[in-house]
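Omission of a single protein chain aside, the complex is shown with its protein chains in their original locations.
Here is chain A:
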Amino acid sequence: MTAVHARGVARIHAAFDRARDENRAAFIPFMTAGFPNQQDFPAVADALLAHADVMEVGIPYSDPLGDGPTVQRASEVALAGGTSTRRTLQLIADLRARHDTPIVVMTYVNPIYAVGPREFMRLAAEAGVDGLILPDLPPDQDLEIADLAAEHGMAVTFLIAPTSTPERVELVAGACTGFLYAVSVTGVTGAREGSALGEVPAMLALARQYARVPVAVGFGVKDAATARTVAQLADGVVVGSAFINAIQGGQDVGALAASIAQGCRKD
């Protein structure tokens, strides 16, 4: 891979390196594109990007079966407001004009197939997307998507879960080029009561054996306290539903992001 082709991979790894040098886990906020509406999304994204090491933007999808009610609702609102796949990529291109922070797109595979994998990758790379997270694509299902992403200079991230066997962890970790995403619980996305992070240490120990990329943990991280617990173990912390809930509750997303980013310090 030439340097130019590895653009997204290099940018993502640099972001993790910087965080590590500062004795932090990388902070990776998630937001659904076009939420709470197309006008206000850029300001929400700016508030998150002010603290983010890597930003995760979701393409709103009608049937997000890996997501809980919070993200699904955000998707429905964004879709009703006219946020399409192509519009999402435009919104990202606009963010790209103001921010250097790596941006990864979270998408189910059907929007990729509908637009056409080659066309989708071309549009995403053009918008400045650095990587893809594919919650319903185990890496052994379709290698074409990962290959095309690489061809367009983007990284791919696949997921492991507490149920993953060592063989699966090895396979999934081997396929990741950006970072490896460890799902903290068996379940869908969403902020949870209490902190159900009991399975994280064992999973991370397994991940460390195989991953040649940084390992981030997500699902259920909702505040500085849960972020702190995760940050002691992982290279990155992903937080999504908590920000959507904050917007719905009229809270200040920037303040929540600042506090969770503080929580990502390793000490």
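FYI, a contact is a pair of C-beta atoms (placed from the backbone, for glycine too) under 8 Å apart; a residue touches a chain by one contact, two chains touch by 3 or more; residues count from 1.
Note that contacts and distances are computed from a predicted model.
Asks: Just by its UniProt name, which of "Transketolase family protein", "Glycolate oxidase subunit GlcD", "Tripartite tricarboxylate transporter permease" or "Tryptophan synthase beta chain" is the chain not shown in this complex?
Replies: The chain we cannot see is, by its UniProt record, "Tryptophan synthase beta chain".
Asks: Among A:Ile160, A:Ile247 or A:Cys264, which residue is in contact with the omitted chain in the full complex?
Replies: A:Ile160
Asks: Which one touches the absent chain: A:Leu49, A:Val188, A:Ala231 or A:Val253?
Replies: Residue touching the chain left out of view: A:Val188.
Asks: Spell out, residue by residue, where the missing chain touches chain A.
Replies: 61-63, 65-66, 68-69, 72, 76, 79, 84-86, 108-115, 135-138, 140-142, 158-165, 168, 172, 183, 186-188
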